[in-house]
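I am attaching a structure below and will ask some questions about it afterwards.
The complex is shown incomplete by one protein chain, all other protein chains being positioned as in the whole.
Residue numbering begins at 1 within each chain, and the chains themselves are lettered A and B in the order written.
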Amino acid sequence: MTTGLEVSELTVRLSHEDGQVVLVDGITLGIEAGRCLGIVGESGCGKSLTLRSVMGLVPLGVERDLSALRVAGREVLGDGTPPPGVAMVFQDSATSLNPSMRVGSYLVRVLRRAAGHDARSAREAALLLLSEVGISHPEVHMNAFPHQLSGGLRQRTAIALALATAPAVLLCDEPTTALDVSTQARILRLLRERMDARELAMVFVSHDMGVIRQVADRVAVMYAGRIVETGSTEDVIDRPRHHYTRMLLESMPANAAPGGAFRSIPGLPPAPAAYVEGCRFASRCPHHDAGCDLPLVGLDGLSLEHRSDCVHEDDTPSREWTHARG
Amino acid sequence: MSGRAQLALRRLAQVLPVLLLLLLTVFALRAILPGDPARSIAGPRATEAQVEEVRDRLGFDEPLPVAFASFLEDVTQGQLGVSNRTHQPVAELIVQRAPVTLSIAIGAVATTFLIGIPLGWYLALRRGRADADAASAVLIAVVNVPAFWLGLMLSILVGLRWGVLPVGGLEPGVTGWIRSMILPCLTVGLVAAPWVARSVATSIGGILASDFVTTARSLRFSGWSLFLHHLLRNALPPTVTLLALQAGSLLFGAVVVEQVFALPGLGSALLEAAASRDFAVVQGLTLVLGAAIILVNAAGDVAVAVLDPRTRWD
Partner (left out) sequence: MRLWPFGVVIISAAVAAALLAPWLAPYPPGEQNLTAINQAPSVEHWFGTDPLGRDVLSRMMYALRTDLALVVPAAGIPLLLGGLIGGAAAYVGGIFDTGVRWALDVFQGMPAYVLLVALVAVLGNGASSLLIAFTLMGWIVYARIARTEVRRVREDNYVLAAYLSGTPRMLVFFRHVIPNSRAQLMAYFVTDMGMALQIIAGLSFFGLGVSQETPELGAMIADARLYIQTNLWLGLFPGVALVLLGLSMASIGDAMRERRR
């Protein structure tokens, strides 16, 4: 199996008048071609920012720093512009498509720039792409402006645009959050299908464990700018090791005990300026003790397949390992 | 196509009540004339017979609706009365003086946007940096400079001190015409450009931060093609709206500077007539200038609707 995307030690900082805050704290992630990595966590923990940073699309005043960025094994860490072979689908298709450009001319323009088509072959390729994303009347669709389309059709258009650049890696930033449940399911199926057909490496960000379970092969749980647990989807969901993951799973309506209310996690994630060296979830964690406040070194090395930085696992030597160098 | 035509028609239909109100207001002006209105209209040196003639022609003895009807009839036939000073028909005066006002208005619009739009882009693209902040502070101050005073100061500096441009009256010939227009247009342009720059900066700033520009960047649009297809295209409708909104006050700006630079246009005619209580001229010019402003605003609205794809389907 070949590697699709590898991101090493990504740090994102926001500079302001009084100094800097670290928004994303040296995370490393990767996914093979033909597989999907789900990144899950509450709002404001840096998931979307991680994707945007990989894409080189950080907002004004934000800077990124990473030690390696490889697409299909090739180093593409360039000048901070979108790396070759990577495309992205955004959350809200109502605002993420140019309102004054017809779908067709947008697609044709992207195809001509990215794949070197001439005008005629670009048009044919555009029609093909539109039917590939499940649009039934591509000729009609080509003449539409985004505001004339439904949310589902708009998101399919956005996916077609991303695929038009012939990517090896597809980054999805909550692409189904703005959609109703049945459209959401269809778009997830479409993404999964395209991933298989094109051997894409996919990174899928969502705050919704249910969506992640449907689409992802591996999961990275993010909290307060760090990855706190990672493993195969099955392992993480069935045998969570971090208290945060556990509570996140318990807060899903589907997991509520029959007859009982589901339990939301009390409190809010900390603001980036209040990030500490120790476990950042400790302040909301019912199991927290003095050990949690010691500086963390990173995910444990117990099992490469399923790692966590929670210090509360009596059956693993993670605590000793973690703090041996701290 | 028919959608657009419908839209244009609908907007023009909205103009009709406004035009009617303008006609009513201009007609009603005579009702607030102090003293004997017929005498005021006939002018201070009119004979008793001339006053009677005016009273009869304008229907002062008739009921108001009848008088308004004959006023409407006169207006539609282009009969706007006669100046009580020069005895020139007002319609003739307007035809004679319109070219100057038109040149200043067009020149002022061009100047305003030639200064305002690039400045707005500059402010938006360099937002948050010291030079752009300083520039916007200066702009806020410039907005509050009265046009007549700026015209006066410019005429002293450029016209009289340096002696490069005419500061009063029209020079003969085409070049002379253009030279005479430079300072008036610059005056209006300098005062109006900060408004334009500020709103252009706001709309460009919004577009730069928008999701669709981020998407375009992720699709490898950059530089010129990003600018042309994603920024400029979406910045156009708000800019044209602005042009339409500013057109009225720019036309009024033209009125003001004509008088400062002693140019024979509609505005100076209005102000001269106002100062000398030449009622028919005031009435005729108010009607023509007012209608022009109303129509320009409506035309701007239609242009925006045509430019912005989102309005076509609503």
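FYI, contacts are C-beta pairs under 8 Å (C-beta built on N, C-alpha and C of every residue); 3 or more make two chains touch, one makes a residue touch a chain.
This one's a predicted model, so the numbers in the text were calculated from it and none came from an experiment.
Taking every chain of the complex into account, the omitted one touches B.
Only one of B:Q96, B:S136 or B:T202 touches the absent chain when the whole complex is considered: B:S136.
Contact residues of chain B toward the unshown chain are 14-15, 17-18, 21-22, 25-26, 29-30, 32-34, 133, 136-137, 140-141, 143-149, 152-153, 156, 160, 248-249, 252, 255-256, 259, 270-271, 273-275, 277, 279, 282-283, 286, 289-290, 293-294, 297.
Following the convention adopted for this analysis, only the chains that are shown with their structure count from here on.
Residues 52, 55, 57, 59-61, 81-82, 87-88, 90, 92, 95-101, 109-110, 113-114, 145, 147-148, 158, 161-162, 164-165 of chain A are the ones touching chain B in the complex.
Across the complex, chain A is touched by residues 128, 209-212, 214-222, 225, 229-230, 233-234, 237, 308-310, 313 of chain B.
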